[in-house]
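There's a structure below that I have some questions on.
All protein chains of the complex are present and in place, except for one that has been dropped.
The block that comes next holds subunit A.
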């Protein structure tokens, strides 16, 4: 199954994973591989020190795009489960922004699907980062890092 969540408060991805693993314990013997990606806010960007960030999104379209890209990955790699959690709102350095976890029978599908979900998310999910630097100036992040 696919589970997508948007959160406007800080979250602990490892607690999320533990809870999810508990819920799916009956299925766990089917999945020989679990791949996990956690994206965390850095305290620097483009050579500047960053104090905080606001993550804007497009309510409605964001959920739709995330569910679509997770469902596409499920079908392409025949995954067992996809869990996708993404923050919105105010975020501080070292706080998690995104969690992607995929379960599949074998490792190749798990690794490839996890990477692909993140890459598609970064190019299609309608989120925008506005960062506040340590000198108090505010700017919109114009581009993704290459990888």
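Basically, a residue touches a chain if its C-beta (ideal position, glycine included) is under 8 Å from a C-beta of that chain, and two chains touch if they have at least 3 such contacts; residues count from 1.
Operating definition for what follows: contacts and distances are computed from a predicted model.
One chain of the complex is hidden; its UniProt record names it "Molybdopterin synthase sulfur carrier subunit", one of "ABC-type quaternary amine transporter", "Molybdopterin synthase sulfur carrier subunit", "Ion-translocating oxidoreductase complex subunit C" or "NAD(P)-binding domain-containing protein". Think of the hidden chain as still there; on subunit A it touches residues 39, 55-58, 60-61, 64-65, 86, 97-98, 118, 121-130, 140-144.
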